[in-house]
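Handing you a structure now.
The complex appears here without one of its protein chains, the remainder shown in place.
Chain nomenclature is as follows: A and B, assigned in order of appearance, with residue numbering initiated at 1 for each chain independently.
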Amino acid sequence: MSAALFIEQLLNGLQLGFMLFLMAAGLTLIFGVMGLINLAHGSLYMVGAFACAIVAAATGSFWLGLAASLAAAAAAGAIIEVLVIRRLYARDHLDQVLATFALILIFSEGARWLFGSFPLYLDIPSALGGAVRLPGGATYSAYRLAIIGIGILVAVGLWLLVSKTRLGMRIRAGESDREMVAALGVDIGLLYTLVFALGAALAGLAGAMVGALQSVQVGMGEPVLILAFVVIVIGGIGSIKGALVGALLVGVTDTLGRFLLPRGFELFMGTSDAATVGAAIASMLIYLVMAVVLAVRPQGLFPANR
Amino acid sequence: MRREQTVNACLILALLAAPVLAQLAGEPFFITLATRVTILALAATGLNIALGLGGLVSFGHAAFFGIGGYAAGILATHAFNGMPLFLGIPGTNQMPVIWIVAMAAAGLLALPIGVISLRTSGVYFIMITLAFAQMIFYFAISWPAYGGEDGLSIYVRNAFPGINTLKPMPFFLICFSLLAVALLVFSRLRDSRFGAALEAARQNPERLAAVGIAPNRIRLAAFVISAMVTALAGALFSDLNRFVSPSMLSWQMSGELIVLIILGGVGRLAGPLAGATLYVLFEYALGGITEHWQLFLGLILLAVVLFARGGVIGMLAGRAKHG
């Protein structure tokens, strides 16, 4: 195993981690501020991917597609917030799970109806099509590096938004005391719609960026949604810092587990058995990590003050 | 007789009458449909113990449903090819043995999952049970010995002493009897001391602890019992389809089980049966009109959650009463 290969896998892990962070940040923000568990977050990811693929195919520009993914996911988020989600804030988690599960069915079947079951394809933009030479001689996909870069930018942006701006102040206040915010004359309904649309836009962005690495199809959102759940459970639901740490932990653990475990088992058994056992355990690894974290810290690594 | 009991009795009689009529009319397909309703109702009755009585929103009960399914599939495969399971233990095609193995396996799995998951509550509990189920799902997909992603076929439906299970009607009656037993168990459990403590743990765990009953031990027992009943349904489900695949373990399956309970009525005895009946009828009726029937299912479900809390039983029999 060469160092270059290991570095490549590590970067793949970080790329997966930052992509998960985009999903998890929205989920955790929505839970932290509104107390809502949103299963349909994966559908917003899908909306972003479809919007990007369609606009990119029509205009020939990935970047227009990316802008469209943000706009479409934010708009879809705002619409479902106004029509459905805001009726759920005062409900228990069971109702929230059910209603947002219903939204998944509607989004998925709706998308299948409109676009069919065949995947759409989205090309990596030509400017980022090549590889970058890293210090030490390894090369790495420029596009994947760009995803890592965007993930870092979003993390910094969210931190600035929440800790430095007026909107962020309201978000933090809304987290601790809805009535106080309402008493200050903030339109809490509008605030919630904005927060929901922001989370949706981040999910859409993630979907669009991943769409160019994989294919764009119905059902693409749910596996990512479940990983994002694992992320926020590990990080502590409601904490953006927890979402970042959890996302990187999950991304790197999952990628390196799939890479290293089969090689590790080769030390004890034949190559094909090692590949089987290694792959089976690697596929469960992040869930084991989650179980261990929760056994030690039931509120996750960075419990939000709720 | 209370109104709810009348509604329950009508539902159960209708479930029994439907396949008999189908048999007379020479439409065996409807017997299979009724068997599907019965098995899904049984699975959801299991979940109803944890979710309805105990307020434990398990989003991972597909794990137990699938474990039951795989128990049936794996034992049947070994019985079929004559290879020992492990340590020289042979497979079997006898349903009673398979049921016991399915329930025991699910119970043993539910114990550690329950212990860890019950350290948390609320949203964490929902997500953790989901994550554990995903863990088992991915294991089933990546472990090639029993079909991996492609699943496992049961070439001949498993046997029950003295009954020809290959015919639809006898198999339906086996499933129906098990559902009847499960409903009886559910109702006795609910009215017992254990049930009182479990329902109190849902309504107010602080109060329960303050009178001296530790809520989590009660919840854990309920979680394990619930998993075992759902696993029994899983074993029947793979015998119905003569096929078991990772889709039985999927998160959509967990979601469907919750949906059945919500459609029917949370914590109500016949809620899962009402929900399963409605669900399978939707699937059949809407599925005949459009292949996108799930879109309409989504809309109906959304309407039920937003506007018709209490489900079918709630609409027909009014609010739940607690002695």
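We adopt the following convention: contacts are C-beta pairs under 8 Å (C-beta built on N, C-alpha and C of every residue); 3 or more make two chains touch, one makes a residue touch a chain.
The rule is short, and it goes like this: contacts and distances are computed from a predicted model.
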item	value
Protein name, per the UniProt record, of whichever chain is missing from view ("L-lactate dehydrogenase complex protein LldF", "Spore coat protein JB", "AAA family ATPase" or "ABC transporter ATP-binding protein")	"ABC transporter ATP-binding protein"
Interface partners of the hidden chain - shown chains only, full complex considered	B
Contacting the left-out chain in the complete assembly, out of B:Gln5, B:Asn164, B:Ser177 or B:Ser192	B:Ser192
Residue in contact with the excluded chain [from B:Ala25, B:Ala210 or B:Ile289]	B:Ala210
Subunit B residues that touch the omitted chain in the full complex	188-189, 191-197, 199-200, 203-204, 206-215, 218, 221, 320, 322-323
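Methods note: only the chains that are shown with their structure count from here on.
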item	value
Euclidean distance of C-alpha centroids - subunit A vs subunit B, Å	31
Complex contacts: residues of subunit B adjacent to subunit A	51, 57, 59, 116, 119-120, 122-124, 126-128, 130-132, 134-135, 138-139, 141-144, 251, 255, 258-259, 262, 266, 292-295, 297-299, 301-302, 305-306, 309
Subunit B partner contacts - residues on subunit A that touch it in the complex	31, 37, 84, 87, 93-95, 97-99, 101-106, 108-110, 112-113, 222, 226, 229-230, 232-233, 237, 276, 279-280, 282-284, 287-288, 290-291, 294-295, 298-300
